[in-house]
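Heads up, one of the protein chains got dropped from this complex, but the rest are sitting where they should.
The first chain written gets the first letter, and so on, giving A, B and C; residue counts start at 1 in each chain.
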Amino acid sequence: MTTKLSNAQIAWRAAQDIDDGAYVNLGIGFPEMVAQYQPPGRQAVFHTENGILNFGEPPIAGEEDWDLINAGKKAVTLNPGAAFFHHADSFAMVRGGHLDVAILGAYQVAENGDLANWSIGAGGVPAVGGAMDLVHGAKRVAVITEHVTKTGAPKLVKRCTLPLTGVACVTRVYTSLAVIDIENGRFVLREKLPSLSLEELQALTGAEFLVPDTVADLVVPEF
Amino acid sequence: MTTKLSNAQIAWRAAQDIDDGAYVNLGIGFPEMVAQYQPPGRQAVFHTENGILNFGEPPIAGEEDWDLINAGKKAVTLNPGAAFFHHADSFAMVRGGHLDVAILGAYQVAENGDLANWSIGAGGVPAVGGAMDLVHGAKRVAVITEHVTKTGAPKLVKRCTLPLTGVACVTRVYTSLAVIDIENGRFVLREKLPSLSLEELQALTGAEFLVPDTVADLVVPEF
Amino acid sequence: MDKTVPSLVAAVSGIGDGATVMIGGFGGSGAPIELIHALIDRFVATGHPKDLTIVNNNAGNGHVGLAALIEQRMARKLICSFPRSADPRVFTDLYLSGEIELELVPQGTLAERIRAGGAGIPAFYTPTAYGTDLAAGKPIEVFDGRPYVQERWLRADFAIVKAHRGDRHGNLTYNKAARNFNPLMCTAAATTIAQVSEIVAPGEIDPEAVVTPGIFVQALVAVADPQQEEVLNRAGARHP
Partner (left out) sequence: MDKTVPSLVAAVSGIGDGATVMIGGFGGSGAPIELIHALIDRFVATGHPKDLTIVNNNAGNGHVGLAALIEQRMARKLICSFPRSADPRVFTDLYLSGEIELELVPQGTLAERIRAGGAGIPAFYTPTAYGTDLAAGKPIEVFDGRPYVQERWLRADFAIVKAHRGDRHGNLTYNKAARNFNPLMCTAAATTIAQVSEIVAPGEIDPEAVVTPGIFVQALVAVADPQQEEVLNRAGARHP
């Protein structure tokens, strides 16, 4: 019995909510996996901050063109209908509300929709990239994440304690245990692993979630 | 003996101050004539607000391409090295200070550099076009104009009485009688028609001009 | 993904009363004559759309295109920089009789306000118009010792534009200086409708040559041999 979803399974679940033809930005790292799990018959158009719309799969090793990379500096290819543009036009797409969905990772998500995903606070070298732009641009900002940290602390919290990436920006969180919406400053449970009781899930969540009449089972394929 | 310069002669005089390779915007109407009088061996690059750099001569009648026009909606041609761009990029060139010279017409120019050239005040339909952008963008803003109005009133004045196009923006005025700089809020006479006395010129000018040690003769070819 | 719409009629069917509509072009260059005429035809047949706010650099010329739309009294207000042309009588008469409102905007500020609308920039500062009547009532701020005028973004419900080639994803190229305001307006409208001379398959436009990426375009309609406002006016055309 599944005790929690793998990263691939979380990415799969998030991919099911992306419409055919949607314009999508996937954060660097884990969120990039979402592109692999588009349902058959759907093809989203992926945007990367460094100036490509409609990039495709990674190239075969050894055939990389290092002028054709994504925001994570990984080599990519182009799909038919791709376009290049400069960085200001790229962020006009982001900030101007033209992207349908942005899917990002998170250190913490608060019940008011605040997101912390760029800095663990003091020490080290801070780096923000395009995250602060994306959270205020896309029509829908979703997060994919483990439900708790490696040490078991909740990542879904009442208020973020880490430096914020954006205020009241996240509307849906796909975790290793559940799918949770953020509505009117509250977490609302939409789906949970069938193996997990509501009480068990609540104990792993840093703020009380609302339980609507219908909570679906979070069912994903085995990979 | 020349009593005043023709428009072509004023345009010729203004053209002598444009360097080879300069990026230049000529206001619609009379200022467009300046392009015809570039000294031999010099070739400026002409900018038009509607998105062309390095446009050339008008085409032969009947061979107009109405997708290839200047800001005055007149058909033009392209010189080698031309480029097209959209309106925001076009005015980035203007507002960002990338043009070397803008040459505009005027209703009035004041000794403090204020320019009035877009509206004769109440009545009629106001139209401004790119004039207000040009006066705050180009590195050098010059005016070409008759020295006085058709009714004999001064166009070079102490303060503009017509609605302003821009504040403290003009640095040189080429008139039908003289070349006058604007420095530190004062007109400074640089050249005048030899046939005209200082007193005669001053009487036709709405603010006192300074007379430096050297005032050159304003000498232009006959056309 | 295929953003192609089968007809001009279908392309403009969603534009309702009171909409703000950006219309591409600079004079006749880049003006989407067929889309404008389709809108006029709908109005003549149905009485809608009316009370439009139109954004364009100009106010039309003669009795075709934007001038014809204004002549039908479909526009409540015009936002433009230069409402003069070879034959501006249509607008001039309505304006002087107080039947159409005019918001006059310097051309570069107009372009930048539209670009800001598309780029999610609600306001910006420009030196343009400082100290003039066109800055009256606008906030002034001094940066580095120089005064600037605060200008707001401009957004629209619809943009109707003319491009040259388009692929089914909505990637567009333009013909020469017909580019002008068109790419900006594509970005600043909730729904952008482009007429193109040719609709091609995705991949047939070089990704380097795309001027308007498809993300900014919602509908495409093919008009193989588009009319030119200047040519129509020289022939004394009228629409309808």
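Please note the rule applied: contacts are C-beta pairs under 8 Å (C-beta built on N, C-alpha and C of every residue); 3 or more make two chains touch, one makes a residue touch a chain.
Just so you know, these numbers come straight off a predicted model, no measurement behind them.
Chemist: Who does the absent chain touch among those shown?
Modeler: The undisplayed chain, in the complete complex, is in contact with A, B, C.
Chemist: Taking the entire complex into account, which one of A:Val128, A:Ala153 or A:Leu210 touches the absent chain?
Modeler: A:Val128
Chemist: In the whole complex, not just what's shown, which of A:His87, A:Lys139 or A:Arg159 touches the removed chain?
Modeler: Per the contact definition at the top, the residue touching the missing chain is A:His87.
Chemist: Taking the full complex into account, find the residue in B:Gly27, B:Gly105 or B:Gly137 that is in contact with the omitted chain.
Modeler: Within the whole complex, the residue contacting the unshown chain is B:Gly137.
Chemist: Using the document's definition of touch, tell me which of C:Asp2, C:Asp17 or C:Glu141 contacts the absent chain.
Modeler: Residue touching the absent chain, from the options given: C:Glu141.
Chemist: Could you list which residues of chain B touch the chain missing from the display?
Modeler: Per the touch rule, chain B residues meeting the hidden chain are 20-21, 23, 43, 45, 47, 52-54, 78-85, 88-89, 91-99, 136-137.
Chemist: Touching the missing chain, which residues of chain C?
Modeler: Answer for chain C: residues 112, 116, 119-127, 141, 143-144, 146, 148, 152, 173-174, 176, 207-209 touch the chain left out.
Chemist: If the hidden chain were put back, which residues of chain A would touch it?
Modeler: Within chain A, the residues touching the omitted chain are 48-52, 64-69, 73, 84-88, 90-91, 94-95, 114, 119, 125-133, 136-137, 163-167.
Just so we're on the same page, only the chains that are shown with their structure count from here on.
Chemist: Please identify the chain with the largest separation between its CA centroid and the CA centroid of chain C.
Modeler: Greatest centre separation from chain C goes to chain A.
Chemist: Whole-Å distance, chain A centre to chain B centre, using C-alpha means?
Modeler: Here chain A and chain B have centroids separated by 56 Å.
Chemist: Would you kindly tell me how far, in whole Å, the mean C-alpha position of chain C lies from that of chain A?
Modeler: 36
Chemist: On chain C, where are the residues touching two or more other chains?
Modeler: Only 115 qualify.
Chemist: Which chain A residues reach two or more other chains?
Modeler: none
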